[in-house]
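Heads up, one of the protein chains got dropped from this complex, but the rest are sitting where they should.
Chain IDs A and B follow the sequence of writing; residue 1 opens each chain.
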Amino acid sequence: MPRPRAIGAFIAAWLSLSAPLVRADWRLNLPAPKSEMAARIYDIHTLILLVCLAIFVVVFGAMFYALFRHRKSAGHAARHFHENTSVEVIWTVIPFLILIGMAWPATKAVLDQKDTANPDLTVKVTGYQWKWEYDYLQDGVKFMSVLATPREQIENKAAKGKNYLLEVDEPLVVPVGKKVRILLTSNDVIHAWWVQELGVKQDAIPGFIRDTWFRADEIGTYRGQCAELCGKDHGFMPIVVEVKSEADYQAWLAGRKARLALAAADADKVFGVDELKARGEKIYAANCAACHQADGKGLPGVFPGLAGSRVATGPAAAHIDLVLRGKDGTAMAAYKDQLNDADLAAVLTYERTAWGNAADAVQPAHVKARRD
Amino acid sequence: MDAHATPAASVRHGPPTGPMRWLTTTNHKDIGTLYLWFAATMFLIGGLMAMLIRAELFQPGLQIVQPELFNQLTTLHGLIMIFGVIMPAFTGFANWQVPLMIGAPDMAFPRMNNWSFWLLPVAGGLLVGSMLLPGGGVAGGWTMYPPLFLQGGISYDLTIFAIHIMGASSIMGAINIATTILNMRAPGMTLMRMPLFVWTWLITAYLLIAVMPVLAGAVTMLLTDRNFGTHFFSAAGGGDPVMFQHIFWFFGHPEVYILILPAFGIISTVIPTFSRKPLFGYASMVYATASIAILSFMVWAHHMFTVGMPAAAQLFFMYATLLIAVPTGVKVFNWVATMWQGSISFETAMLFAIAFVCLFTIGGFSGLVLAMAPVDIQLHDTYYVVAHFHYVLVTGALFSIFAGIYYWLPKWTGHRVDETWGRWHFWLSAISVNLLFFPMHFLGLAGMPRRIPDYALQFADFNRIASIGGFVFGASQILLLIVILKCIRGGEKAPARAWEGAEGLEWTVASPAPYHTFVQPPEVK
Partner (left out) sequence: MNPSDLNSRNPRAALGLAPCRLCDPRAPELARTNASSLRRFGLLAAAMFGFGFALIPVYDVFCDLTGLNRDAAQALANNTQVDFSRRVRIELVANVQDGAVWRFGAPSRPVDAHPGQLVRVEYELENLTGRPLVGRAVPSYGPAAAAAHFKKIDCFCFREQRLAPHEKIRLPVLFVLDKNVPRDLGVVTLSYTFFEQGGGKRT
């Protein structure tokens, strides 16, 4: 159905011409659809918009005509009719018929949206406060996806990048033209996984799995955001989907698997303190700074500071345990399954040596020893 | 403030004076006034929160408030505007006008009336005061979805408590209004001769009595989940977080109509007056109101199209929601037909009523778009939804309150409204409110989620426009305050029938309405 979309584009163009302030990149409509479902939603929206616009013009045309012609200042005298059964029946029945016409394409779309059968690829997506985890069930590849925009940009200390707040460290990668089924759940509160250009949004509900699907038509990078209020950093957990060709996707998958093997090897290495610290700073920024803050001072009364704290400057074992297992009754999550031994050692070392803290470094082997 | 004094009253011993008068009053007019001033105060507080929100969203990046505070502001703004402004304002109108319109001497239960008002400041105080507690105020959204709502601190418990109190207040108020309407009409005033405002409030009262207890139940379950180890809404104990949403919206959707049906009543009073012509299709208006109320119990899950309901449920709720467009359309058509061939004049009350009809319809159309389940998948929890419900609640409910204030102020104060100031208030409000909310449609379509303190760069321009509109809209409301204060302090004396085209019993008593009216019931012919 290219026609309604063309009309929609025309309306958008007309609106943008009529608004004097408009610049070329101002988006007035849904983004250009990149999947068949998104395209159908786009068309249904255009159809309803046109119907509403037509009704609006007719009804309010009549009203403004009356306001102008039947005003007292123009000397119009009121005519005292106050009902007319046939008119009233007509304007009850006609909207009803219009609604049936609008419900028809929507019904078909709902049925197709719910059809998650026979996918080519299933990815389990888990929402965390405030990041996403992607788990390629068939391939054993699993990783966290965290906001990549630096804090300085958010705090207006640096110029904002092109994809401000819509960039992550590790995007979801899927092959083009394949039916991807998304299995959704959450680890804490309700989140919602939403990529507009692909026409998919689904709540992630703790304790339950929900599924939805999409099939991307074009290679490209598509950006979305969490769409359900999930606490403090709800606005800072974007979704990035990279759609690749089948060959690129396979290459990416192979690279991912190789990295997993490498990470396993890391666990047995011994690193220098500076090396750990440098690596840890990045992990800290991605996982910890949201609560404990980049300066390690925390938010008084809400999130404890780490600079000079008892845990971060005390015995390593207790510190490792806290980060591995989290703390009950607080927002401190368990990082046991989120980070590998080397990453944990790095972030622990960073916390123990940054902001004037001067405790011992932690090596991957120490973390491994305390896992069980 | 001696707005109710009559010449004959100079010898009365009458009510006590000073603060005790207002604390102990059982007079429906006094209590109506109290409700309206309470709503005005909360409007100021909730409005200031909205200004802060718009200031933070003026440009990308975090400038004025941090995310925790931002979430508190959006949550409290919502709760305050719904439970502290729109509902009390409508109850204030009902207290003042329902006895006057049906020829009753007072409300059915005057002492309970006093109680139901004085509970409100307590609840409002708890709600606003909880922001000062350690850990800050409630930040889980006005919809209070668990498990997020289970994570918060003590202020969350206080919020639940405040909602209980406000719920009790609304239930008592609703019982009072419904009983008054059913039992205390003047002889000859049959149900189908009641003014439409009374009809809409009767139906609203039934809705309130039916759904406020459900909300009370839902938040009670939250309270026990939070504090007493129950698992209504946590999967760990066999509960289901989505269950809360079902119960909440079973309350929440009728609540939407609680917030708009009295508005329909006010508009159906104002438009005939200034068109100098009786309301078109009175009977169909009554039936449309009743069918909207009944349908409102069958559409709740259209707020939850993204939770992963089966297709059959999505389709059922989509169809039921579309059906509501039919009676709502009937109302709009009737209003236009009332103006048609009338003798229309444009006093401020009428200007707000006309703006209501236009702009509420825009809110209705965006509601139609959102009712389409597949489209809602793209628009749920975006600024499109924010635009939709603000068109319905600000240019809908709030504009009807403005219209009602301009319309009945002469009856309340005995003075005519300063129309020049009123017009300024109207035009500034009507233009800025569109500048504020219309661009939000575009933001939502382009993909900006709601309830975020910071946003991607492509949303910057429309947010700046919306913020400017917001500041102007907020500042314009100072004009309303000036109009009201001017009208209380003096001005041209208003006759009993303050408007040329006004019909109804309230215009047969003097302006300002004497402290006691219709002690002997009037005859309605």
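What we mean here is this: a contact is a pair of C-beta atoms (placed from the backbone, for glycine too) under 8 Å apart; a residue touches a chain by one contact, two chains touch by 3 or more.
All figures in this text were calculated on a predicted structure; none of them were measured in a lab.
S.K.: Touching the hidden chain in the complete assembly: which of A:32, A:137 or A:258 does that?
M.R.: A:137
S.K.: Pick out which of B:193, B:423, B:486 or B:516 touches the chain that's been left out of the picture.
M.R.: Within the whole complex, the residue contacting the unshown chain is B:516.
S.K.: Of the listed residues A:27, A:210 or A:279, which contacts the missing chain in the full complex?
M.R.: A:210
S.K.: Write down which of B:232, B:317, B:383 or B:406 is the residue touching the left-out chain.
M.R.: B:232
S.K.: Taking the full complex into account, find the residue in B:102, B:221 or B:502 that is in contact with the omitted chain.
M.R.: Hidden-chain contact among the options goes to B:221.
S.K.: Could you please point out the chain A residues that touch the chain left off the display?
M.R.: Spelled out for chain A, the touching residues are 114-119, 122, 124, 126, 137-138, 140, 181, 183, 185, 187, 206-211, 324-326, 328-331, 334, 336-338, 372.
S.K.: Extract the touching residues of chain B with respect to the undisplayed chain.
M.R.: Listed in rising order, the touching residues are 6, 8-15, 105-106, 108-109, 147, 150-151, 171, 174-175, 178-179, 182-184, 209-218, 220-221, 226, 229, 232, 234-238, 240, 243, 246-247, 250-251, 308-310, 312-313, 496, 508-510, 514-520, 522.
Criterion: only the chains that are shown with their structure count from here on.
S.K.: Would you mind pulling out the distance in Å between where the CA atoms of chain A average out and where those of chain B do?
M.R.: The separation of the two C-alpha centroids amounts to 33 Å.
S.K.: Using the touch definition up top, name the residues of chain A that touch chain B in the complex.
M.R.: Those in contact with chain B are residues 21, 23, 25-31, 37-38, 40-41, 44-45, 48-49, 52, 55-56, 59-60, 62-63, 66-67, 70-73, 76-84, 87-88, 91-92, 95-96, 99, 102-103, 106-107, 109-111, 113-114, 153-156, 160, 162-166, 184, 188-190, 192, 194, 196, 199-203, 205-208, 210-212, 224-236, 299, 301-302, 331.
S.K.: Sort out for me which residues of chain B touch chain A in the complex.
M.R.: Within the complex, chain B contacts chain A at residues 60-63, 67-68, 71, 134-136, 139-141, 145, 147-148, 151, 234-236, 240-242, 275-284, 306-308, 310-311, 314-315, 318-319, 322-323, 325-326, 329-330, 332-333, 336-337, 339-346, 354, 357-358, 361-362, 365, 368-369, 372-375, 377-378, 380-382, 442, 445-447, 449, 451-458, 461-462, 465.
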